[in-house]
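Here it is: the structure, laid out below.
Just one protein chain is left out here, and the rest sit where they should.
A, B and C are the chain letters, set down in written order, and residue numbers restart from 1 in every chain.
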Amino acid sequence: MTGLDVVIGLLGLVAVGAALMVAVTRQLVHAALWLVVCLAAVAGCFLVLTAEFLAWVQVLIYVGAIVVILLFGLMLTRAPIGPVTDLSRPRRLLAGTVAVAVGAVIVTALLMAFGGATIDLSGAPQGDATTTGTVIFRAWVLPFEIISLLLLSALVGAIALSRASGDEVDS
Amino acid sequence: MHLAVPLVIASALFAIGVYAVLARRNAVLVLMGVELMLNAVNLLLVAFDVYLRDTLHTGQALTLFVITIAAAEIGLGLAIVLAVFRGSATIDLDLLRTLADHDDGPDHDGPDLDAPDADEDHDTTIGRQAQRSGSPP
Amino acid sequence: MTPALAAILVPALAALVGLTALGRSRRAAAVAVGGALVTFAVTAGTAIANVVDGVADSASYGLIPNGTAPMQVALRLDGLSATVAIMVAAVALAVQIYSVSYLGGDPRYPSYAALISLFTAAMMLVVHADDLIILLIGWEVMGICSYFLVAHHWELRDARRAGVKAFLVTRIGDIAFMFGIFGLGLGSGTFRISDLELLVGDDLMAGNTLTVVTLLLLAGVVGKSAQLPLQVWLPDAMAGPTPVSALIHAATMVAAGVFLVARLYDVFLAAAATLAVLAVIAAITMLGAALAALVQPDIKRVLAYSTISQLAYMLAALGVQAYEAGMFHLITHGAFKALLFLAAGALIHVVGTNLLPEMGGLRRIMPVTFVTMTIGLAALIGIPPFSGFFSKEAIFVGAEEAIHDGSAATAWVPWFVLVVAMITVTVTAAYATRLWLLAFFGTRSAPAQPHEVGWTMRGPLVVLATTTVGLGVIGLRNDWFPAWLDRLTFTVEPAGITDLVPAEATLLAPGLVTSIASLVLAAIGAGLTYLSWRRTTADPARLLGRLEPVLDRGFGVDSLYDRVVVRPARRIAAATLVADRDVVGAAVTGSGTVSQRLGAAVRRSQDGDLQRYLTVLLAGTVLVIVAAWTAAGT
Partner (left out) sequence: MSAEAWVLLAMIIVPALGSAVVALVPGPRGDRVARPLGAIFGGITLVLAVVAVLAFDHDAAGTFQLETDLSWVPALDLRFHLGVDGISLPLVLLTALLAFLCLAYTTRVMPKAAQPRAFVAVLLLLEVGLLGTFVALDLVLFFLFFEVVLIPMWFVIAVWGDSTPSSTARSAANTFILYTLLGSAVMVLGFLVVHAETGTFDLVALADGAGAGMARGTQVIAALAMLGGLAVKTPMWPLHTWLPDAHTAAPTVGSVLLAGALLKMGTYGMVRVVLPVVPEGTEVLAPYLGALGVVGILYGSFACLAQTDLKRLIAYSSVGHMGFVLLGISTLTPAGINGALYANVAHGLITGLLFFVVGGIKDRHGSSSFDGVGRALYARAPRLAAILAFAAVASLGLPGLAGFWGEMLTLLGAYDPSSALPRGLYLTLMTLAGVGAVLTAAYLLQTVRRVCQGPIADAAPRRSSLEDVSSIEALAWSPLVVLVVLLGVWPGLLLGLTDPAVATLLGTGG
């Protein structure tokens, strides 16, 4: 057990705890905020795993953009402020069981395969901006461009969806 | 450092994400659950990328793509949620049942097994046969 | 065109014209009478040719391939067919002429006349057919004509009922008859009658099979000729117009059964047991029908029962191997029974009722009818010199001979026939006298139109009466009627050349003992009737007391059939409909309902709860994975 194990373990605990709060909190806005904590902790994990660039992207995009959009979504759907009792379904026990079972299956599978493996983090960082940038624009440039197309179409789609309903409101 | 630690964390995140998707009634919270699951996957991808010392850094590249796609997904998802909210004034998934196989569906123009003049539910199409006969003299 | 073909096609053509061009009565009458006249001319020509030097011819007009024994559209001409054909044509002609005035005002006359023509064609087909299947066609077409003609007055319930009954009862016999034909045809390898006759010499088929087959044929005979136990339709069939009764239900169609036995006589001769059964059935029918005739209030029903009784005489004659005698009686009976019916029709026409008790004293108003009917009744009783006497005597003599020569399979059968036939003479005399007295004597009737009938009705009466008087003589010499009838026996020469050898002709002259006995017995019957009528001037049938209603209902056979056959059939029919709905239908319906219920149950889970869909999906996936692991682990 090295120090890195401890660090990533603690970050993991934070991430899991925050995720749990996202899943069970009774306050909608809190859920979004707990999500920030969780994502940040995951970014920390990335850092530990020497994927620096990804960590910052994680913070920028997820924490900076996505959670903000989610908060907008909550506001636009008139989310109540304060605790709400029926945020979860009555039959959540079944959902919980299934979730635990899914987790158990995954963890079992992973541990059975890689239970004793260790990561060698010595040497240069695996994911600093140089490394990642080089790889992306050499090996992954075509998918990267396609992703940009996807983003564009998602943009158009989102506008179309919102506009269609906007017209209705106008008329 | 042990590979097991990020693996366990990712599995737990994924399970929690599943729970959120399955159990939460608010559509935005369900989307958050999806984000959790995506993050779990991202963590795995990065962990394996580092573990395997992949020179192409497939894991990291994919993670980047996933993040991008997640951004697109959340944008579209919220647009849909908003459209639904405008249409039915709620985003409570328990109340959104338009996909249900309704008994009183509006379209019966086509040749449907239920005769349009079906006045009784239990009487099946073929079942109606039982009621007919020439009465014996 | 051979005479046989012409005799069939001419009336058929007349029927076709009559049926398709339903024109005015006058034109229809011209076609019908014209057709009958031509038919008569053709058959008369044939008959004369037959008398001069005999006719024997058989021609096939085509094969009916069917994969087994060939059926042939074959017609034949011989003494038997020539003799019966001219009788049919003569009666048909008389009836067509008679009908012109009898039914002249009836709007249904055109179709009526056409059906009579069709009937004539069918009967001619039966008479001339040389193939059993072809014969069957004529046989059944006669039946359907009978059905339509009996139901001529279809607005009357009795007529409707009687038509259906007549067809159905005979059809029962006809189906058995058809099976008999199958047996005969497949057993011998041919349906052609002249070929069958050739085969009889060799072993046609196993004795037992032959007995069964001939018994089946007999069922058809019994049905058509209204013998026990299928006699019930004939009295009811009197609901038809009287000329129809005269033609179909007295002279011709009912005689077709007798004719058939004669036609296939070689086959029947080979099955002695069948002949014995035939004789016994005929004997019982003979007496029973005569007794029933004794009490009928309806003049036509009296004659109908009398017909049954007389047909039984013919069949009894055939049963005791008195072939020529049976045919002789067939011919004379055809003449005098047609006469009786037409005369009865004249009475009904004038009086306006069928019921004997409402008639009386008609001899002054209708002298021609009185005289002709008296002749007819005398012939029926068997009083010399009228034809009935000779033909009936021939039967007695035949039975007597059968007793003596011991040719019958069972010795007591000819005895039985002879005794019963003698007793029946008494009863016959009694009912004939009763009819005569009630109709023409006494003073009770008040006719609707108190005058004699017109010439078109009188003419046939006179002609038939003349025939009735004279016809008996032809049996007196064996080179007359028996020779004309000339039952040709086909024999196979060694070289395979077929030749026609006339069978030995029998003398049909009356015997001394039987003549005296029968006359005495007839006198007793007539005398008793006359005495009882003298004393009370009431219906002599009253004397029978409690027996009367039983006889009136024909021994209750009708109600027995009603209880045993008709009502159960109706009950089964009603039950079938219910079963079709509640058992067979319900099984189908049930399978439909079950699948729809199942569908509804599955459908209930589709309630739009996406999260549950997903939950179940994931749970399923987990289970599959776990199962796979477990399977891999073991």
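The rule is short, and it goes like this: a contact is a pair of C-beta atoms (placed from the backbone, for glycine too) under 8 Å apart; a residue touches a chain by one contact, two chains touch by 3 or more.
Just so it is clear, the structure is predicted and the values come from calculations on it, not from any experiment.
Engineer: One chain isn't shown here. Among C:5, C:37 or C:168, which residue touches it?
Structural biologist: C:168
Engineer: Write down which of C:206, C:513 or C:572 is the residue touching the left-out chain.
Structural biologist: Going through C:206, C:513 or C:572 one by one, C:572 is the residue touching the chain not shown.
Engineer: For chain C, which residues lie in contact with the unshown chain of the complex?
Structural biologist: Touching the chain left out of view, chain C contributes residues 22, 62-68, 111, 122, 133, 136-141, 144, 147-148, 151, 154-155, 160, 163-164, 167-168, 171-172, 175-176, 178-179, 182-183, 185-186, 569-570, 572-577, 580, 584-585, 587-588, 592.
In this text, only the chains that are shown with their structure count from here on.
Engineer: Can you check which chain pair, A-B or A-C, has more C-beta pairs in contact?
Structural biologist: Looking at contacts between chains, A-B has the larger number.
Engineer: Where the centres are mean C-alpha positions, what is the separation of chain A from chain B, in Å?
Structural biologist: About 18 Å separates the centre of chain A from that of chain B.
Engineer: Any idea how many Å lie between the Cα centroids of chain A and chain C?
Structural biologist: Inter-chain centre distance comes to 103 Å.
Engineer: Would you mind listing the residues of chain B that make contact with two or more other chains?
Structural biologist: Where chain B meets two or more other chains at a single residue, that happens at 18, 22-23, 94.
Engineer: At which residue positions does chain A touch at least two other chains?
Structural biologist: 89, 94-95, 98, 102
Engineer: For a test of understanding, state which residues of chain A touch chain C in their complex under the given definition.
Structural biologist: Those residues of chain A that touch chain C are 89, 91, 94-95, 98, 101-102, 105.
Engineer: Looking at the complex, which residues from chain C come into contact with chain B?
Structural biologist: Touch residues, chain C against chain B: 573-575, 577-578, 580-582, 585-586, 588-589, 591-593, 596, 603, 606-611, 614-615, 618.
Engineer: Quick check: in the complex, which residue numbers of chain B touch chain A?
Structural biologist: These residues of chain B touch chain A: 1-20, 22-29, 31-33, 35-36, 39, 42-43, 46-47, 49-51, 53, 56-57, 60-61, 63-65, 67-76, 78-83, 85-87, 91, 94.
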